[in-house]
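Every protein chain of the complex appears in place save one, which is left out.
And then chain A:
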Amino acid sequence: MKRLLASAAYRIAFAASLGFALAVLGIGAMSYIAVHNAFSTQLDETIDEGVTALMDEGFEGIPALAESIDQRERMVGNSLDYAVFDPHGRRVAGNLETPMPAAGWSRIEFTDPEEGLDPARAKTTMLPNGYRLVVAADLEPVEAIDQRLLIVFCLGFVAALVIGSGIAFILGGYLKKRLTQVETVASAFAGGDRMARAEVTGRGDEFDRSAAALNAMLDRIAALVANLKQVTSDLAHDMRTPLARLRSELEALHRAQGPEREAMIGNALDRTDDILALFGAILRIAELEEGELRKHFAPVALGPLVADLADMHVALAEDSGRVLEEAVCKDCRVVGDRELISQAVINLIENAVRHTPDRAHILIGARDEGDTCRVFVSDNGPGIAEDDRDRVTERFVRLDSARSSAGHGLGLSLVKAIAEAHGGRLELRDRAPGLDASLIFPKEPT
């Protein structure tokens, strides 16, 4: 029992059934009192009526009273017993065998010719010359009803206790089973079983809902853990190459002399800058994903900003043999960070320049699309295969075709993180041929 009570499910179930049984007991007690009082009152009324009936005939001496009493006692259906006592306490009339009671209402005991001593309710009225008239009614029927009521309600109480305990066992067991399941799943998950999930019965009850919520949480945690693992191993992998190169460059410095040495130091510094840039990008993405930056957001006019960024890169694209064109930059205002948006757009331009062949055309522009503003950077290069389009925005993903070129595989992840920090998204579409990379931002509320 102690073990059962240690469980909240059982405690609640038992408390509920005990409460139910106590309610049955309470109702029983109240009914008992009410019924008992009703019967007692009725008995008193019968006795009063008997007294009144005798008195109404007028008092014409003891013998006449005795005669009347005798008549009544012999009547069929008579439920009252009578006695008349003289001033010395001797019974002079009536069949009620009892010692003389005091005046008024009292409980007496009389000798029943068949059953022996019996309790009765009596009213004693003073008559002239010290005589007393006692009218009494047997209490046995009332007591029999009282007893029966007591038995019924006691049985009811016991039954309520037994049935309640039964229900408590079943309910407690059920609650416990379903709650334990959550516990088991959580411990299994904590213990390293990333596949552990709570069972959803399909009934749609609150247990199902909490199990579904738990599962959703576990899915999210599992995804985050997987992502973290992936990022950690990718990071380790991506860092190894530049670090290994840096190491060999530093080692070679031992032997180098003169201008060659200077050039090698320059290379080594460039290499460290690459590594630092990689870390910078990782930190920037993490900061964006925290969502704390929002509080610095302000209205940004996208049209002039994009036009500016396009101007800025015309020469750069030209130097690398691409043609960068500025499409119409319709003004469209968003709430955000000018620098972050610039960074995202520059990354897209950079990608377009890097992943297109010579003489490719790159088109940049901004458009007002009703509820949203679109900034697009499109090219007529090879584009990205449909299967890869989602993958390229993941951290450190570099398609095999781009392995040889520079870059740390974080560019598009950063762009995506910037778009999402602004409540927008990055859309990659096929232009057949070429790629259209668009940033879609919600418009500034007016």
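Simple rule for what comes next: contacts are C-beta pairs under 8 Å (C-beta built on N, C-alpha and C of every residue); 3 or more make two chains touch, one makes a residue touch a chain; residues count from 1.
The working rule: contacts and distances are computed from a predicted model.
Trainee: For the chain omitted from this view, which of "Amidohydrolase", "Cytochrome C oxidase subunit IV family protein", "5'-nucleotidase" or "Response regulator transcription factor" is its UniProt protein name?
Mentor: Its record in UniProt gives the absent chain the protein name "Response regulator transcription factor".
Trainee: Out of A:Glu60, A:Glu140 or A:Asp270, which residue would touch the omitted chain in the full complex?
Mentor: A:Asp270
Trainee: For the chain that's not shown, point to the residue among A:His313, A:Arg374 or A:His422 touching it.
Mentor: A:His313
Trainee: Hey, which of A:Asp70, A:Glu289, A:Glu339 or A:Asp390 is the one touching the hidden chain?
Mentor: A:Glu339
Trainee: Using the touch definition up top, pick the residue from A:Arg203, A:His254 or A:His296 that touches the left-out chain.
Mentor: Checking each option in A:Arg203, A:His254 or A:His296, the one touching the absent chain turns out to be A:His296.
Trainee: Looking at the whole complex, which of A:Glu60, A:Glu287 or A:Asp390 touches the chain that is not displayed?
Mentor: A:Glu287
Trainee: Spell out the interface residues on chain A facing the chain that's missing from view.
Mentor: 266, 269-270, 276-277, 280, 283-284, 287, 292-293, 296, 311-313, 315-316, 319, 337-340, 342-343, 346-347, 349-350, 353, 411
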